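With one protein chain held back, the other chains of the complex are shown just where they sit.
This part shows chain A:
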Amino acid sequence: MEAFTTHTGRVVPLRRSNVDTDQIIPAHWLKKVTRDGFEDGLFDAWRKDPEFVLNEPARQGATVLVAGADFGTGSSREHAVWALQNYGFKAVISPRFADIFRGNSLKNGLLTVMLPQETVERLWELTEADPTAEVTVDLVDRQVRAEGITADFDIDDNARWRLLEGLDDISLTLEHETDIAEYEARRPPYRPRTLPR
């Protein structure tokens, strides 16, 4: 996984709350069996509207998405994260994220930053007025910076460390193989099995 330290880029201001994963990547896109090639499905339905913010020429190449509250609700599809990343987003800012989406993002190195609604509003105003305005998302200092805006954000130490290092969870867990084997040995014998013993 690619490490995330700090990133500076232009913004797509998405003035919508409750952006569910069905909007981020609709179901008919989920049939692919790879992790790439989802960029054209990102916000598929909304992109049909030429006025949609992602279609504005000035937003091409933007890498930070600033959205309303409850981003990523609904289906657990990790394809939503892949679609955002395939499109080129490095970070998403919102007042609140759905849990599964946040977890999926962490696993793939997409940074999710929670900032209060009023900071999000200020970021919207700034970047709507000036599409070339850049925002810096700094994971080292846990801070978002833009012209006239400096906002600290919280992220738990462990998640931050894994993002900074770009660590793969499975290898980390397999270092504790003996703990797993010990637990397996003491599980209640009556727990069900899907295969005959």
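Keep this in mind: contacts are C-beta pairs under 8 Å (C-beta built on N, C-alpha and C of every residue); 3 or more make two chains touch, one makes a residue touch a chain; residues count from 1.
In the analysis below, contacts and distances are computed from a predicted model.
A.B. asks: Name the chain not shown, per its UniProt record: "SAM-dependent methyltransferase", "Fe-S cluster assembly protein SufB", "3-isopropylmalate dehydratase large subunit" or "Acetolactate synthase"?
C.D. replies: Not shown, but named in UniProt as "3-isopropylmalate dehydratase large subunit".
A.B. asks: In the complete assembly, which of A:22, A:39 or A:134 touches the absent chain?
C.D. replies: Considering all chains, including the one not shown, the answer is A:22.
A.B. asks: Hey, which chain A residues sit against the chain that's not shown?
C.D. replies: For chain A, the residues touching the absent chain are 15-18, 20, 22-23, 26-28, 30-35, 45, 68-70, 73-79, 81, 96, 98-100, 103-104, 107-108, 117, 156-159, 169-170, 172-174, 176, 179-180, 182-184, 187-195, 197.
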